[in-house]
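Heads up, one of the protein chains got dropped from this complex, but the rest are sitting where they should.
Just so it is clear, A, B and C label the chains in written order, and each chain counts residues from 1 on its own.
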Amino acid sequence: MSDVSNLIGIWVSALLTVMVLSYLLGDNPLYRLAEHLFVGTAVGYAVLVAYYSLLRPRLILPLLQAPLENWTLVVPLLLALLLLARLNHSWRGAGMAPLAFLLGVGVALALGGALFGSLLPQVEGTMLSVNPADGGWGVAVGNLVLVIGTVSALAYFYFTGQGDTGWGRLRAGFLKAWRGLGKWFIMVTFGAIFASTVMARLSLLIGRLQFLITEIPKTLR
Amino acid sequence: MKVKFGRSLAIAITIGTGLLVLANFFVRNEFLRRVQQTLLDWALILAAVALLLGAVNVVATHLRKIRGRRPGWVYSLFLLAALGTVVLLGFLDPRGVASPAVSWVFLYVHVPLQATIFALTAFFIASAAYRAFRVRSVDSFIMLVAGIIVLLGQVPLGQAIWDRIAAAKDWILAYPSTGGARGIILGVALGTILTGLRVLLGIDRPHVK
Amino acid sequence: MDSILELLGNSGITATQALMFILLLLVLPLLALFASQLHAGKRIPLRPIRAFERLGTFIGQSAETGQPVHMSLGVGGIVDPSTAESLAGLALMEHVATEATACGAPLTVTVSDPTLLPLAQDTSRRAWETHPYQYQVQEPEARMIAPDATAYAAGVMDILLGERVAANIMVGRFGPEYLLMGETGVKCRVPQVVGAADPQVLPFVHATADDMLLGEEMFAVGAYLRPRPVHIASLRVQDWLRVFLILTIVLGVLLRSL
Partner (left out) sequence: MIYCPNCGTANRDGSSFCNQCGQRLGGGSKATCPFCGAENPIENIFCDACGAKLAPLVTPGVEEKEKPSLKGLSLPTKPAGDEEEVRDSEAAVPQEPSAPEGEEEIPDWLARLRASLGDSSEPVGEPPETEEFAAEVPGEGAELPEEELPDWLQELGVPPVGEVGEEQLAPAAEEFAAESLDEGAELPEEELPDWLQELGVPPVGEAGEEQPAPAAEEFAAEVPGEGAELPQEEFLAEAPLGEPLAEAPAEPEAEEVAPPAATPALAEQPEAETPAEGIPALSEGERPAPEAEPLAAWLQEEGPVILELSEEEMAEEGEGAPPAVMGPEVPAWLETLASGAAVLPEELGPVLATPGKPTPEEVGLERAAIPSWLEVLRPGRKREEGEEAPAEEPVETEGVLEGVRGALRLVPDIDPGPDQFVRAVSAAATVTPAHAETLTQVLARSTASSVRPRTVPVPRRERGLPWLAFLLLLAAVLIPLLAPGLVPGGATVPSALSAKAFATQVQNLPPGAKVLISFDYDPSVSTELDWPVREVVKDLQAKGATLLVMSTTPTGPGLAARMGLADTATLLGYLPGQEMGLQRLATSFSGAFLADYKGARVDEAALGVQSLEDVALIITAASSQDAVRWWVEQVGSRVNTPICAIVSGAIEPSVRPYYSSRQLAGLVSGWVGGLAYRQAVSPDAPLEAQSKAAIEAQSLGHLAIVVLIVLGNLAYWGKRLFGGRS
């Protein structure tokens, strides 16, 4: 890329950066312009990626170049056409099949992911030793806190109640205490995550400001 | 009748593909794996097609706005112009996304815009902090303490104030905070499992008319 | 026991996989049991969740003022692990769309992921079609803003700033871009109901939403808003699994420690 286009580029991006930052002074036309440009380029870029990274290499080229080897691709092609048929309102119903397909895949992924990606490792990860002999008192206490936190935060979400039999009432009282404790742990989590996010976001801001402070003078030289 | 058939077919498709994909989580089997791979590839293709549909929707929405001269329609013009430019540049050059023109737009328009808009969160986080940490109850007091310790524990300044603060921060992040987060994650996993099962059992069918 | 595991192992199933499968299978009879109990008239009280109760208020306000309600389904799609969150958003959207059409409140639904868009469109159409005088009411508008999360957030900010929204309901998958939308809503003093599952986002939901659906709560939409026995039974199963998990963890900790 030539220097000139780079130079223009830096100025354009500086201008856009300032336009976005002008939002801090209030919602204004400059900001909204920048924001709409952004949405436009985002959609456009996504279309390009969808075509060049997915449709062309995975559907169009294989079907054009070696249709016999890739005959199975006819299925997604059909489904894709059905999906596109939604563009015509009276054909909307036709889109049900591809959507059903997508949903089936998605639900299975979510379900499997929840079982093996969240549930299993998190439960396993929580089965920690609270025996000081294993790692010293510090670790033992920490692990105990962690286990109690996990269990009580999980209990916090309890949805269904019981009748007001004696057992039910006892259970309700117990649950209430548990849930209160869970809430505390959740609040600690909130505070900690909030704070650690501050760090990341401030870095972003500093980065943008540094860009303005350092890059622009460079181009002027 | 036709509609009914369509419905049953759709539900059957969902359950069928769902079970095929799900089976892979439970069995390591080469055939199943390849079936799943194929299904996933198809799903990717369909998702890409859906994106095209979505782009059409975006364009239509903004065209409507422009035609109706609804407030802000001028901005919609710019949005469409930006979208059109990027797409056009990409399709004019066989290199597509990698073409110099698209790269230039990406590098000097898209990236700075995205980075800066996202950087606004720094300010938003400031005003959120102003509100979120008010001590209204024991709960919020706990949140406040945890928040401030972690906040200061991350930077040199905090260590200048109290040299153990980094250790305190690490402890909070390692134990109580992780505990709370795990509880939430496990809960979400439970919810996800039941939601998924309801769909796979045909109880919930958000996609069927 | 070992021989069973070996057998399983030969057919490509590990012990954990078998365990998880059994767990999954356990759900089915429980679900059937609770559902039949409910059908038989047993009542299962649900813990109150304020966000669900307040939804109607906001929609009513929208109808009164003619200002639109904005509902966001998040940045998740239906072909990835965020599917469940997106479905929870859809379930809530169905309710919101029905109520909104019922009382004539204009509703705008936005999505980020293109795979979710058709479902959102169909849901809004369905809600609208059940309205007895559908041609006199506005069909809720479902549209996509941009597939990119930050761009999506920017688009939502634009709606919140520019369209005098009466309420902002956001349920689905949200990432770090949430703060852009949530804080803008606060700034515009739009009442917000937000449901999110990602622990990274929840603190900010907590800070910006008037009512939040915290994590798992967002999956309870069906049971709270469209009470069907199956959905309530499903919550019940969830609670049983919860107890099961807690016991497992406690047992595991004890075994590890001793």
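Operating definition for what follows: contacts are C-beta pairs under 8 Å (C-beta built on N, C-alpha and C of every residue); 3 or more make two chains touch, one makes a residue touch a chain.
No experiment lies behind these values; they were computed from the predicted model shown.
Put simply, the missing chain touches A, B, C once the whole complex is considered.
Touching the missing chain, out of A:Y45, A:F101, A:F159 or A:W178, is residue A:Y45. For the options C:V165, C:M181, C:L213 or C:V253, the residue in contact with the chain missing from this view is C:V165. Looking at C:Q37, C:Q61 or C:T248, the residue that reaches the missing chain in the full complex is C:Q61. Annotation for chain A: contacts to the undisplayed chain at residues 24, 26-27, 45-46, 49, 52-54, 56-58, 109, 113, 116-117, 121, 125, 192-193, 196-211, 213-214. Residue positions on chain C in contact with the hidden chain: 53-54, 56-57, 59-67, 80-81, 98-99, 102-104, 106, 130-138, 148-150, 160-161, 164-167, 175-177, 187-191, 199-200, in rising order.
One chain is missing from the display, and on chain B it is touched by residues 33, 37, 40, 44, 94-98, 103, 106-107, 110-111, 114-115, 117-119, 122-123, 125-127, 129-136, 144, 147-148, 151-152, 154-160, 166, 173-174, 177-178, 181.
The definition used in the following text is that only the chains that are shown with their structure count from here on.
Touching of two or more other chains is recorded for residues 32, 35-36, 38-39, 42-43, 45-46, 83, 86, 99, 102-103, 105-107, 109-111, 113-116, 119, 123, 126, 147, 150-151, 154-155, 157, 186, 189-191, 193-194, 197 of chain A. For chain C, the set of residues touching two or more other chains reads 20, 24, 77, 79, 83-84, 87, 115, 118-119, 122, 145-148, 150-151, 154, 158, 162, 176, 199, 202-204, 206-207, 214-216, 220, 235, 238, 242, 245. Residue ranges on chain A touching chain C, taken from their complex, read 27, 32, 35-36, 38-39, 42-43, 45-46, 83, 86, 92, 95, 99, 102-103, 105-107, 109-111, 113-117, 119-120, 123-124, 126-131, 134, 147, 150-151, 154-155, 157-162, 186, 189-191, 193-194, 197. By the touch rule above, chain C contacts chain A in their complex via residues 16, 20, 23-24, 44-47, 77-84, 86-87, 115, 118-119, 122, 125, 145-148, 150-151, 154-155, 157-158, 161-162, 176, 199-200, 202-204, 206-207, 214-217, 220, 223, 232, 235-236, 238-239, 242, 245-246, 248-250, 252-253, 255-258. Of all residues in chain B, only 25-29, 43-44, 46-47, 50-55, 57-58, 61, 71-72, 75, 114, 117-118, 120-121, 124-125, 127-129, 131-132, 180-181, 184-188, 190-199, 201, 203-204, 206-207, 209 touch chain C in the complex they form.
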